[in-house]
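Only one protein chain is missing; all other protein chains are in place.
Order of writing sets the chain letters: A, B, C and D. Residues in each chain are counted from 1.
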Amino acid sequence: MIHLLGPLVLASVLAGLGVYGILARRNAVLVLIGAELLLNAANLLLVAASTLPAGGLAALGQATGQVQDPLIPGQSMAIFVITIAAAEIGVALAIVLLLFRARGTVELTAVQELGEASATYTETPQTAKANGQ
Amino acid sequence: MLTETSARLTGVPSIDLVALLPVIAPVVALLLILLADALRPGLRLPSDLIGLAGLLTAAGGVAYLALDGEDRNTACSGGFVVTTGQTGPTRLPESLSPAEFGFGCSYVVSDLTLAVQGIVLLGAVACLLLALNGPGAKDRTAHHTLLLATVAGATALAGARDLATLTVALETATLPTIGLIALRRDAQGAQAAVTMLLTAIASLGMLLLGIGLLFLATGSLYLFRIADVLAAGPDRPVLVVAVAGAVLSLAGIGFKVSLVPFHMWTPDTYAGAPLPIAAFLSTVSKAAGVSAAVVLLGIGLPALHEAWAPLIGILAVLTMTVGNLIALRQNVAVRLLAWSTVAQAGWVMLPFAAAGPSRDSVREATAGAIGYLLAYVVASLAVFAVVVLVARHHRSGEEHTLQTYRGLSRTEPVASAVLAFALLCLAGLPPGVMGLIAKVVALRPVVDAEVWPVAVIAALNVALALAYYLRWVALLVAPGDRSAPRWRLRPAEGIVLGGAAAGCLGLSVGAEVIAGLLPGILH
Amino acid sequence: MTESAALLAVLLPAAAAVFGLLTKRSWAADWAVLGSAGALIAAIAELTLVSTDGPVSSIGLLGSAQLGSITIGLDLRSDQLSAVVAVMVALVALCVQIYSTAYFQGEGTAETPTRYRAYAATVSMFTAAMMLVIHAGDLVLLLIGWEVMGLASYLLVGHHSERAAARAAAVKAFLITRTGDIGLVLAVVVLIAGAGTTSIAELNRAAAENEIGHGTAVTAVLLLLAAVVGKSAQFPLHTWLPDAMEGPTPVSALIHAATMVVAGVFLVARMLPLFLTAPGALQIGAVLASVSMVGAALAALAQTDLKRLLAYSTISQVAYMLAAVCVASDRELGSGDPVGLAAPGVAHLLSHGAFKALLFLAAGCVVHIVGSTALADMGGLWRTHRSLAVLFGIGLLGLAGVPPFGGFWSKEAVLGAAEEAAHAGTWVGWMVLVAGVATIVLTGLYAGRAWSIVAMGRTQLSPAPHHLPAAMVFPLYLLAVPSVAFGVLLLWPPEVLHGLHIQPGTAITGALLAICAVAAALAAPRLGTADIATALPARAQTVLLDAFGFDRVIRVLVVRPVFWLATVVKAAEHDVIDAYVRATGPTTTIAGKLLRLAQTGLASAYAAWVFVGAVVITVAGMALV
Amino acid sequence: MSGLEVLFIALAVLGGASGLLAVTSPRVVHCALWLVVCLGSLAGVYLVLGAEVVALVQILVYVGAVVVLVIFALMLTRAPVDPSPRLNGPPLQKLAAGAAGLAVGGILAGTLIYAVGGTEVQVRSGQGGAKPIGEAVFSGWLLPFELLSVLLLAALVAAIAVSRRPADRKRDEDGTR
């Protein structure tokens, strides 16, 4: 027997750290590290939840039998999530590299000119670029 | 002391290939294109044709299934039976009847599924055709592959009835799109892709946390089961977890629909992406998002309507107000469209503000949302078709300002008529009857439920939106440069332009389609 | 037959107006004269037919108008009252049309071409409208004629519209009468609501049989009285009439002396049964009439302009008529026979129409000769144009009520009615009687004064005797006949005038007073001044000339506040109501700009919104369950 | 407190701490390495919770592939090896990020604590094994599984297409992209 709350709190902590990592980091690669933490938090939540008998929390009080769901949804889902995360990180890193190639930097604060409120925003960047070159 | 209980899976899933045709066809096409590229790199026409054929086959599948009229379930788990040391099954929790529980289907062909798939495929075909001369020209293989993958994800999403399929399909409909954006392979494309990527990842995190919580609360990933469990009236702690899960999932899906405040990426990405991809984002991708929200909320979580309906109401009016307010002062065509799609997203989601305890109200809301979505997608495609054409014929390219359209009606009367008509459809003012009926359809559930603040703000937003749509239309007829060269229309573009115009016109006359898209029950 | 005659009386002038405008310019005069001549013939025919065959109550004209459950029949009616007044109106109109053909000879310059055609058509239109008022069988139809008369008056007063004074006078005339006319409109409204009909005959019948609720009756009568006061230029809505003298003199003769201004009196006479149900309202009318009577006579005394003098005298004389009908409820005349009760007023209406038209037309000739309307420019008519002076004198004697001229008989009939009321013991009767007698003196004074200035005085005319065209003189003779011989009518009075009773006592007193007053005024030159008014203190002269400054009161109390309010409204329209509308533009722009500030382009910031949004809606969602 | 719990707590502390360091460390390479530690300890947690296959996949995919990718990316983008203050945004951004992280973590933790409380669960070691998982995936989760392969394929194509050198200019015949 194990307290269910432990893994869940750990998941919450990791989620918070992931969010912090995504938001605080300037370097795009490090932002991705934060994202990994966030996804892992979700995974932990799923795995922890799959230790519950079928029916989840809702069935906990009512069930007389501790039936396990043989579909093992939580763990299956966790495996899917890991795969999604892998795919995601692959594409993400490719894009980060593209950004680096195009701009020579992976600092998110350095690439803001598409934002309408950013200082470098122009309505016709094409012509601006053409003039610049 | 309990005796040992064990559960045994019964049966293996059977896959109904016909039901899954709208998903499978794009995948097969994708594989064929990759194969063709491996055999003879640089093929142009064949890969175009294969891609198109894949989409059309999928559309054919949708049409067949719609005509067939039969509701199909597929990829169903056989469920499981519980055995104990004693004779007979154990007494199960009431919420987990029948004895064979855990049963569920991952994919259901229903009116909802087919309607969304139809809309998605419509948009996909148009965007593919539009892209053939643009982003599709250089990286045909990659472009077509990614587009088809997205479409497969979006069509799967429409039929998905479990959270795993939903998540995977949503991601399949998102990740390749980011690749598509990055296909521009310049700083702007990279930036646009990064912007969307980061939002997508953050949203994925929220979605997964939400799904985790939902699973924790209900112990199932099948939406029907979740709906049953929640409808049985669980304890408050369970309910709180479920609500948190539901709302977090909604937050995770929101970015796809461009719901405020998850919309921030929209204008930047649209502006940085190739125009046909922006069109793709605003139609197929958005339709996928809407269907995810519809499926999740309408089918999985109707019992939690008390929590999400008011939230969606607030978010919807916030979305349209913010989108319209910012769109008012946009000068770049694609940015204006981006903000207008934000505003339109509010309209699409608006009917859900009216969801109530009855199944009918949820169905009405879904019908409203999907009906509006159809009108929006068709009109949007027409607008984008013209915008793509203008961009191709204009020096400053994709980020051309609205001033480029000054006097367009003098040189290109047909195209500008189509643009004006489509914009009026978006605005919802006759002759764009289609848009007007769509607004009626979207407002009807809200008025029926008497959610007055939401309804009135939405109504006022009609005028707000009209301001910038008409600003654009006014430029078309303003006196301008008559000497501009005539366009050279390519067949693909011509098809899209004509098709979208015909769609706007046809749906204006036959507005029945918009209002009656979802006649049956919701499942 | 009667129907046709009545219809023709209305339609012939109307047709003349239309044809006069549509056909050749040079035919304008012919159409105008023909129209009024036709109307006169029709009116005379109508009078004879009515007198023999009796009244006709419903002559279809404009169909009917169905209002909810009520049907308004836009029909004419014809009885002796209408026929008699119609004859008078048509006669004056004919005279004026003939007179005008000559009066406007040579008018028009290169930059202001002659307006005779429009003028003649307007006068024809006016005649038609007046005929319509006289013959209207329904209050709404009467209202139509009533207001078209007002329009004609406006157009004709403003005939010389290049003159600022004429423009101002025209506007003033129309606006003040229209203010009164709200009363008529509202009366119609009240009667529709309260009595369920606007037919005059029906209303009179219902009133006589006490079928109309008291509240409705009093309200309606008070409202009608407002219209009467406005149209008949009685205090306090009288100020437009003197100003209206800016119009051409024939117009003054027709509209502002003989016909339109007496329409109010006609209305009261016409609807007397209804008025009798509200004696209080009639008393108010009598008070207003008495005030107008004396006040206007006083003002006339000091006028320095011949036409204004005549205008004030018109106010004063119309007040006689109004007073006569307003004392009706206080008279004890059998069972309240409305015809008899109205007779003194109607009689004075008729005789006044004749002598006042004569006076104005004669004055027009004088003005024609002198080239000015100022009394100071006149004099010596007796020596240069003796016949004209005589005709002018006939008119003045009629005005003063010197026997045996027409004015004497009708005025004495009015005083007789007042005396009757006074004998019945009501204060109204006494008031009218006193005012009437006092006014006789004043009238005599200013009539005499006018003649003494115009006919005697120093000759100011050019040495070459000015020849008057025959067309201008002939109408004078035509009008002089009834002015002199009105009394003859009383020997064989038509039915409408049957109720006339001339009390010998008042008659003799009145005649003596009138003669003395005239004589006193005529004697003035021998006392060293041609103008008896100069005998008054200078201060009094100014006040009287100014007609007690009532114009200024109106300007301060009404005109200025209205324009001040209009300015306020205009400012509020722009700065308050529209400000909200205009503010939406900047507001949305600013809101859009503020919202745009979040679009920093920083991808992590966008992600932050996702998290913040997620947290906020999660909290909200959990709060909702 | 059972042995499992003690083990869990140890792993949790390790995972939490390494996670914290992964998102705060000023050295990029350290970040990546702390991430390895964190993910590894999570794999341990999965084991404790009886999810053997998940733990295995975690080690294989994450520690084996993802982190290597990340490290490669760091190297390719010439990330500084020395401690660098430029890794983080300005202080205000950090503050906001902290607040957001706290909010997300707090709301999750709060909800879960409220709902789950002291619930204890029986960890069954047999369930997370390869056979049950395989059976489950191929009976109930066939469709998402297959769809996932499409996703992976698409991601592969996308990654390759994106990281290719830009096509030479002469192919830009239309003047569009």
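Some points to look at:
Here is the rule we go by: a contact is a pair of C-beta atoms (placed from the backbone, for glycine too) under 8 Å apart; a residue touches a chain by one contact, two chains touch by 3 or more.
Throughout what follows, contacts and distances are computed from a predicted model.
For the chain that does not appear here, its UniProt entry gives the protein name "NADH-quinone oxidoreductase subunit M", which is one of "ABC transporter substrate-binding protein", "NADH-quinone oxidoreductase subunit M", "Biotin-independent malonate decarboxylase subunit gamma" or "Peptide/nickel transport system permease protein".
Seen in the complete assembly, the chain not on display touches B, C. In the complete complex, the hidden chain is touched by one of C:Thr23, C:Thr567 or C:Thr589, namely C:Thr567.
In the complete complex, the residue from B:Val433, B:Ala501 or B:Leu522 that touches the missing chain is B:Val433. Only one residue in the set C:Ile192, C:Val291 or C:Val390 touches the chain that does not appear here, and it is C:Ile192.
The missing chain, though absent from the display, is touched by one residue of C:Ile41, C:Ile144, C:Ala208 or C:Ala376; that residue is C:Ile144. Residue-wise, the contact with the chain that is not shown comes from B:Ala459, picked out of B:Leu35, B:Ala459 or B:Ala502. Residue positions on chain B in contact with the hidden chain: 413, 424, 429-431, 433, 436-437, 439-441, 443-444, 447-448, 450, 452, 455-456, 459-460, 462-463, 466-467, 470-471, 474, 477, 511-512, 515-516, 519, in rising order. Residues of chain C in contact with the chain left out of this view: 62-70, 74, 111-113, 115, 118, 140, 143-148, 151, 154, 158, 161-162, 166-168, 170-171, 174-175, 178-179, 182, 185-186, 188-190, 192-193, 562-563, 565-567, 569-570, 573, 577-578, 581.
The working rule: only the chains that are shown with their structure count from here on.
Looking at which of A-C and B-C shares more C-beta pairs in contact, the answer is the pair B-C. If each chain is reduced to the centroid of its CA atoms, chain B and chain C end up 78 Å from each other. Our note on geometry: chain C versus chain D, Cα centroid distance of 100 Å, whole angstroms. In this assembly, the C-alpha centroid of chain B lies 28 Å from the C-alpha centroid of chain D.
Each of the following residues of chain B touches two or more other chains: 9, 77, 102, 164, 167-168, 171, 175, 178-179, 182, 185-186, 191, 193-195, 197-198, 201-202, 209, 213, 216-217, 237-238, 240-241, 244, 267-268, 326, 397-398. Annotation for chain C: residues 596, 598-599, 601, 603-604, 607-608, 611-612, 614, 618, 622 touch two or more other chains.
The touching residues of chain C, when paired with chain D in their complex, are 604, 608, 611-612, 614-615, 618-619, 622. Contact residues of chain B toward chain C in the complex are 191, 194-195, 197-199, 201-203, 206, 236, 239-240, 243-244, 246-248, 250-252, 254-255, 260-262, 264-265, 267-268, 304, 306-308, 310-311, 315, 322, 325-329, 464, 467. Listing the residues of chain A that touch chain B in their complex gives 8, 11, 15, 18-19, 22, 28, 31-32, 35, 38-39, 41-43, 45-46, 48-50, 52-59, 61-71, 73-74, 76-77, 80-81, 84, 87-88, 91-92, 94-96, 98-99, 102-103, 108, 111, 113-116, 123-127.
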